[in-house]
Structure formats: structure tokens, C-alpha cells
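One chain of protein is taken out of this complex; the other chains stay put.
Entry: subunit A
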Amino acid sequence: MNVAKRTFDAVIVGAGGAGLRAALQLSEAGLKTAVLTKVFPTRSHTVAAQGGVAASLGNSTEDNWHWHMYDTVKGSDWLGDQDAIEFMVRKANEVVVELEHYGMPFDRTDNGKIYQRPFGGHSMNYGQAPVMRSCAAADRTGHAMLHALYQRNVRANTQFFVEWMALDLIRNSEGDVVGVTAIEMETGEVSIFHAKATIFATGGAGRIYYSSTNAFINTGDGVGMAARAGIPLEDMEFWQFHPTGVAGAGVLITEGVRGEGGILRNASGERFMERYAPNLKDLASRDVVSRSMVTEINEGRGCGPDKDHVLLDITHLSPETILKRLPGIREISIQFAGVDPIKAPIPVVPTCHYQMGGIPTNYKGQVVVPKDGNPNVPVSGFYAAGECACASVHGANRLGTNSLLDLLVFGKSAGETVVEDFKSGNLTLKPLPADAADVSLARINRLETQKGGTEVHDVRLDMQRTMQKHAGVFRFNDLLVEGVEKIKEVAEQAKTTQIGDKSKVWNTARTEALELDNLIEVAKATMISAEARKESRGAHVRDDAPDTAENPNGRDDKNWLKHTLWYSEGNRLDYKPVNLKPLSDDVDPIALAKRTY
């Protein structure tokens, strides 16, 4: 079959914050750049980020990047690579000020500087007191950022391929990346994007879980494509959960509801947080609240016919208070739980929010894999940034407002690396292998011809329920062991998905089937990596790895201070060391310590 071929200096997959930031770097340097995106760029999920972007500008309180580095390493539970973390926090001011110059409408102080607000986990003087480090544009920071970056890209003549879905990574016999295949939704035609550099910026795969705050587009396309092409995935057992998503829907109920006096109750109406956190009760930290909720559900005290959630009760607040202070939450509860919180409590469950792991990269945005004894050898022509990548700056747990910073810094860094390699002549257009599109065409053809197979919706739901039950916010050895077998079974089902609609153009059923191929890779990686890691660290908390004197918080540095690498082929696991050495010789490492707040 004849497949159309397009040639670019660089092809970027994904037009959220990371993709747009990378694209800008390339287009402004004069590289011929294509950006592929499933949805219009300003409808990327970056839009949903509300909290802000961290930078130690010191506009509102005293601050410096050393403190930000400390907070980030500690937040990561020491699994973050300190070279990448140093790089990110030192670049923060530069990338934020750049955005300001692009016209991003940051909130301002009285004297006209960017206003900064406090955020959980960020501190001054190495954990001594809260610091004001988050730069925000009201509660629309991600939205404003994406619009500013998109406008700038239009100015720089970035070429967008909107409503194109990338299908597979193209690697030559040396393992070098030479482009991607993609399908244009409007025509159903598969094309080859042949490029000197390929940058993945496809975001996270939060839709692997049944309860997820992520929009439907977050199907981990880049992560799945990389895994299928033989690239290992790093630290996929680490997912950040938010304690209060609306049960069955996932929509976030902000911490502010508990701040206003919201109380969590079990099936018998008991305020159970009094048992787990006698002092802070419902205002304990996210992980403590999430684990307490799961314990209640697992021990049979959950609510509803399936005893699968708990209740967030604000009925004791006056209707005036709810209408005045929490109108958005009331609307969400009515819309998605069918409950007016003035009259009845809101059903909630810990909900998947952010993917800490991903495609392994270094601080330059180069994708790195183990080769000949070196754990971090760049894959020629391949780069990644943002939530799909693992630099690793978030390690085992991400600090709020570091995600927008991650995508700015590493989007730019990946772009800079490509531009440097391009200018030094290190980037060349390597020939396409003869079978460059075969894998993608075979996938499309299988969907066209599959008979007697499985339904995409059923397999996706099976996957999501399996992940939620077996690799949720609080993990148990027997459930994980069972989960590994179950997710492998679901993965088998995913191989025979069928679609009723065979139309060529705008076939949403086909798109969803192709997305499931990506999700299932991420689900396998998560379950298998989580089962294998026998300690608790950051967001990976195991019942059988509790807080002891020898292993504070259940963390076992002696055996588990290392990054997981999962290979799709054979579900093989490998490990590589954490880089505890900062980038600069004159910067002291942040020494291992117990993570307490």
C-alpha cells in the first residue's frame, strides 16, 4: 500500500503545554516543524491546571532556587534525579518571565510584579515555613499559558496538523527514531512523518483508572507508542491520587470543601478521620486521607449498594455558606452525583490525578535507554517532555505547581537540544526503513477485519476497574499479585477489539480502539512495576511496607532507591540508579532523610 510521506526537520506529537513550548523553540530557530494533535491545541488538558506554576522569583516572600530544589527532592521522596531537579528549578524564573513577555496575564502585586501564592509542599529555608512561590493567572493558569503559547506559535509559523492521531514510532535497524506514522481523522488516511527529530509531548494516561480526574483525551498515546517500539517506561508505579473525586465520575472536589468544614463519613455515618488523624482529622494530608478512605472501603464500611465509596458531608453548613463559598462544588455534585450537597452528602473516592513516571529522559529532553552497561544512552532522534516523560523531577510524588513548570522547562529544553544538534550538524534525515508504516497499517487493517472479538468499551472498563481495585492509592500484596494476572488477561482481550463502524472518515470508534492500545501498555507497566516494588515510597504505599524504625514510612533505600524500567516485550523489569548528584559541582546534594511534613 502506498502511504503518503511528509518530511520535516522536527515532528512534535501533542500540542499541550510541553508540545507548544518545544514547538516554539524550534519554529523560532527556523526549523521546519510539524505538530500533530488529536484535538485543537487550546483544548489540550493543560487547560485544566489551575494551581499555578512554581518559580522562586521571590516577589511575595523571600525565596531562592535552593529551597525549591529541596522541596522538590523531598516531595519526590528522593526518587527524583537531582541533576534534572536542579536544572528545572534554576530555569524556572527564566521560563516564567518568558511567558510574561508572551503576554500571559499573571496576577500582579500592587507594585506590578507577578503575584505569588503559597502552595502545599513549598517552603522557605528547607521546610521551615510556607513560601509564596506559585505564579498564577486566577484559577486559569494552564488555560492562560496554553493560549499564550499557541498565539506565539502561530506567529512563529509552526505547522499544526489538528485532528491527527500519531500511531507508531518509526525506528530504523540501529534503533534510531526517524519519525512517526499518523492517521488523519478527516480522511482516515495513514501518513508517514519523516523527521530528523521526533518529540513526544502527549501528556499522561490517567484514563487507565476507573476514577480519574483526567479528560478523555489523556490516553497516554506517546507512552504507549514508545513502549510498543521497545523503549522502556520508567517508574510507572507512581501515580498521584486526589482523595476526593466524585464517585463514578472522577470530577475533583477541591480540598477547600474540607477547609470549609466538610466531614468524611462511612456507611454508619461515623466521622472516621477521627480514628486515623485525631488532631487534623479531615484536614490531614492528601495521602493520609486517601489511605483512610480506602481502608474504610476495604473493611466493608463503604457506602452505596456496592460499598465502594465514602461520603463528604457539608449538610451541617448553612445553605447560605454553601451557595456563597462553594457554588461550583454544589453544581458539580448536582451534575455528576445527582446530589444537592445542601441536602445530602457527596459520594467521593480517591481519584487518579497525575502520572509521575513515563518515557525516560535526561534533563536535555533526550530519551535515554540502557545500552552496553550505561543506563542512560540517548536514543538518536527521540525526545520527550511533560507528563509523558520522566526526567525524573517528580520521582515518587509531584509537588503542586511543578507540573506546569516541568512542561515549560523540559519542553523548552527538548527544543533547545534539537536546535543545537541541528545547528551542529548532528541531526540528519536518516533513511526510512522499507517497512516504516507496516505496523500501523496492520493495526488499522486488524480493526477493519476483526470478527468475533471484544468490545472496546468493555475492555477499557475491565482495565479501569482492574487498575482501580488492584493498583489504587493504597496497595496490598495479594491484590497486586492477582492484578498482574488480571491485567495480562485484559491485555489479551485488547488484542482482539472490534468496531462496528468501519467508515473511513471521522471514525471515533476506531480512534478509541487505537487509544486503548496505548492505555493498555501503561496499565501493564503500572501494575507490574507496582507489584515488584516491595517498599512504600511517595505515592506508592503498600500495606505490607509500613512505617518502621529501620524503614521510615516504609521506604527501603537499601534495596529500592532505584528507578524501575518496564519493557513491554515479555513484561521485563530492569532498574537503574537514581542520580543523587546535582548538575553543578558546587551544589550540595539533598541528603536522604525521612519525608515528613
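Assume a residue touches a chain if its C-beta (ideal position, glycine included) is under 8 Å from a C-beta of that chain, and two chains touch if they have at least 3 such contacts; residues count from 1.
The criterion applied here is as follows: contacts and distances are computed from a predicted model.
For the chain that does not appear here, its UniProt entry gives the protein name "FAD assembly factor SdhE", which is one of "FAD assembly factor SdhE", "Sugar ABC transporter permease", "Citrate lyase subunit beta" or "ATP-binding cassette domain-containing protein".
Contact with the chain not shown here comes from a single listed residue; of A:V251, A:A284 or A:A545, that residue is A:V251. Remark: the omitted chain is touched by one listed residue; of A:R140, A:R301 or A:K430 this is A:R140.
Here the missing chain is touched by one residue of A:T109, A:T508 or A:T548, and it is A:T508.
Interface note for the absent chain: among A:L149, A:A166, A:I217 or A:L561, the touching residue is A:I217.
Only one of A:E189, A:E331 or A:E485 touches the chain withheld from this view, namely A:E331. Considering the complete assembly, subunit A touches the hidden chain via residues 38-39, 42-48, 140, 143, 163, 185-186, 212-217, 249-251, 327-328, 331-332, 334-336, 338, 503, 505-508, 511.
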